[in-house]
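Every protein chain except one is present and positioned as in the full complex.
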Amino acid sequence: MKIAVCVKQVPDSWAEKKLRDGDAILDRESVEGVMNELDEYAVEEALKIVEANGSGEVVVVSMGPDRAAEAVRKALSMGADSGIHLADASLAGSDAVATSYALAKVIDGRGFDLVLFGSESTDARMSVVPAMVAERLGLAQLTFANKVEVAGGSVTIDRVSDNGIETITATLPAVVSVVEKINEPRYPSFKGIMAAKKKPVETLSAADAGLDTAQIGLGAAWSKVDSFAARPPKAAGVVVQDEGNGGIAIADFLAAQKVL
Amino acid sequence: MESDMVLRLIVGLALTIGILAFAGRRMAFLVKLARSGKPASGRLTDPTARVEAEAVEVLGQRKLLKWTIPGIAHVFAFWGFLVLGATILEVYGALFISDFAIPIVGHWSLVGFLEDLFGLLVLVGISIFAILRLRNNPEKRGRWSRFFGSHTSGAWIILFMIFNVVWTLFLYRAAQYNTGVFPFMDGGAFVTETVASWLEPLGETANEWLETIGIWLQIAVVLLFLLIVLHSKHLHIGAAPVNVFTSRRPNALGPLLPMMYNGEPLNFEDPPEDALFGKGHIAEFTWKGYVDFMSCTECGRCQSQCPAWNTEKPLSPKLMIMNLRDTMFAQSDYLLAAKGKHPGLGEFDEAALNSLSPEVRAEVERPFIGSREGSEHSAEDGYTFDGHRSTGADLAIIDEEALWNCTTCGACVNQCPVDIEHIDHFIDMRRNQVMIASDFPTELNGLFKNLENKGNPWGMNASDRNAWIGEVDFDVAVFGANGEDTIPADVDYLFWVGCAGAFEDRAKRTTKNVAELMHIAGVKFMVLGEGETCTGDPARRAGNEFLFQMQAAQNVEVLNEIKATKIVVTCPHCLNTLKREYPQLGGNYDVVHHTELLNDLVKAGRLTPVNKIDKTVTYHDPCYLGRHNKIYTPPRELVGATVENTVEMERSGDKSFCCGAGGARMWMEEKIGTRINQNRGDEAIATGAKRIAVACPFCSVMLNDAVTSRQQEEGRAVGVEVVDVSTLLLNATKS
Partner (left out) sequence: MGEVLVLVEAADGSVKKVTTELLTLARTVGEPSAVWIGPGYTDAAAATLGEFGAAKVYVADGAQYVDHPIAPKAEVLAKLVADVSPVAVLVPSSAEGKEVAARLAVRTNSGIITDAIGLTSDLVATQSIFGGSTVVQSKVANGTPIITVRPNSTAPVAAAGAAARVDVSVDLSEAATKAKVTGRAVAQKGGRPELTEAAIVVSGGRGVGAAEGFGVVEALADALGAAVGASRAATDAGWYPHTFQVGQTGKTVSPQLYIANGISGAIQHRAGMQTSKLIVAVNKDAEAPMFELADFGVVGDLFVVLPQLTEEVNKRKG
């Protein structure tokens, strides 16, 4: 059982995030980077599958600037066996389509039985890359799983959908994305952190990965930001005294905010 | 007569040699067992302090005397045994020479008097002990008896043996008196004389026989007593003096010990392969740990003060130590045979393992720390009232629930008459759970993540650390705002605001109060603003030493770089870490708590309370200000200066009861038993005080919660408020 887990280094989900003036790319320098929280669930699930299977290998795959190596290390300290870090200046500004292209290129041909993802990243929140990678690799897509079972060369998941739960099954290899609550990601033990320092991480450039530079980076992005504006800082809220119509006042407020 | 003496000698020596052989083997075993522990460093440094500790705590029985009646009873027994050492000499002398007397002082009436007096006082002592045990019977009082879980039958046997020592002593002495060989024929030995008057009518032959039989009995009883001591909790007679001598001085409170490797602080950057990260098996404790376990007398003073035990949680410091001791003995065959290896990591010494009996081997391989949920007596850490503990091959030895119950309040360490270092052991086991096993309460995940990513426990943004400055109407100097790279010379204090002080509403108020009071008093201070991060206290108490080391190293680097010298804090946890733990990392600062600084300012006349508050106030000692750092007086003086009436809670000063937040408990759920904060809050409310003064942001949160929840009940805690001492002072200072 050989599992790839794709992880992304994202700005801390609680920090204020900004787009850079000029190229409208997320300003990743100004905020603390962390491993995308949902990817922790994917790493945990991969480790669990290998543990249940009795043997196997978990390879972390990440694309991003040098700092993304931290996310790879984090996954290694949780227990993954090795890492692949795709880092190249020409990748900066890649959109989801380009990202899926690059990831698929890296994953393809390495003999993975499973490719695991978190169901979304906390910065872009698009939830499209797993589907795109499945499409590109021609693999079965089993996404938004809150339960994954691997047995006898096939994988079965419970997909969380708007209408309930769908059970989906496919023979391996397959692409799986997991939602929060599928498991409780382990906290890396100190032993794990130490061991991670010695685990192999393959750093690839765009050329190493055989990427066509015309298909990656900001220049190749197929969606362009025309303009952006930071919302004015959240104005102090309105607090009213209930004079018999407090409930209606809230309903009016919710309607104005389009949540009702 | 001659043949009588020969018989006396033969029987006496035979008894002695026979029993001493057993005793000697046991002693050699105990010494070897203790020495099989891992190295402990710094246990012999500062010998003066150690000799002093021996004098004050062992000879002076100071810690025992914290509790008057049991303390006095123990003083009688302890000093009785020291003085009765002379009678042992005499009884052995009498084996050889019927009218033996100790050279020089052997016939002094004073010596005879003291021997008799202390013999009598020992009887008084054990009578008191017996009464205490009857009145505090754990069978009837359950967990509310401090003897719950102690081996009560063993204790009764000991009392009975002491009684035997005393009556056989007086028996042979009285007979000696009647046969005329007694060393103190000239008076002084008043008890002996009285008993002799009872035996005298039996006649001379009878008294001669009673003399010999009495001597045999005395020797037999004393030797038997020695044997029992060596096999029971009364081992403390021998172990406690060693334990006190090698204990952490002045006590095992305040800073936690750094993790060591071969006597050197462990290098977390590049740890040796065989380094231990906490204690995950009984084989990983140090020899000092083993002596701790051997020293426990099961007196239960720790248990009676423990906030966890008092709120019906499984943790009792006493039961934990007893459990570790029993585990140590149960696995002693392995401990003595094994070399190196880390059973906590699952690495056993196979050769040693194979040499064990199946029963011992099963014990050694039993899970050390884990869940005991659903097992027998799990609410009392598995113990029955009389010291039996449920066991089983798969059942963990240490209940993880009990392990995480500890608030590190230090009441147990403070109470322990034999200087057992409970907290250090608990934290060591937590370290293993976090750094090796990665098995700890899930709530701590959030704490660790927030500390790692955001530098504060709540995950707030560093940019909000200065939010409070916008809410005061005077200028606050922020380090670096004017381009300074060291703290300017005219700044009196670096004001370490702390995470609570920056982010938590009530603590923020304290921050503003203290800043305003310093402003009024003309104290120049500066804050680090966004440059501040958590000191690492919660990570360290939660067993995440690695995270603590990272945070502490970062803070020490910053503080040293900006040349910080004098620091004022509002949080006792920050105080303890900055002042007492950072020296372990090369950070030495003069750190004061705001109650100390403000008290000095009031005394110096730089702050003048003009409007005394006419409400009764009770002051709650925070554990990390009081017990851990011995700051009891300044906050009290400060409260006294600002209010008309104060009232003390019964548990105050060094007996203060924890609010429930320490030991990283602030960041964990409290699901078992009653609530610690409610227990303390109720005590404060019961004093009738309208203001509960606190000096710690976490005590403030916990007690405020407790008071608020009582106020939801009709007519309870009406008008009671929890306030920081600084609030009282500010209100009193502003006219």
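Going in written order, the chains are labelled A and B, and every chain counts its residues from 1.
Basically, a contact is a pair of C-beta atoms (placed from the backbone, for glycine too) under 8 Å apart; a residue touches a chain by one contact, two chains touch by 3 or more.
Every value quoted in this text rests on a predicted model; they were computed, and no experiment measured them.
Only one of A:V7, A:A134, A:V178 or A:A196 touches the chain withheld from this view, namely A:A134.
Think of the hidden chain as still there; on chain B it touches residues 443, 446-447, 450, 457-460, 503-505, 667-671, 675, 701, 705, 708-709, 712. The omitted chain makes contact with chain A at the following residues, 13-14, 16-19, 24, 95-97, 100, 119, 123, 125-132, 134-136, 138-144, 156, 159-171, 174, 179-181, 221-231, 234, 236-242, 245-251, 253-255, 257-260.
Note that only the chains that are shown with their structure count from here on.
Remark: chain A and chain B have CA centroids separated by 48 Å (rounded to whole angstrom).
Here chain A touches chain B in the complex through residues 12, 14-16, 32, 34, 184, 186-194, going by the rule given at the top.
Interface residues of chain B, counted against chain A in their complex, comprise 268, 271, 277, 345, 434-438, 440, 442, 444-445, 448, 453-454, 459, 461, 463, 546.
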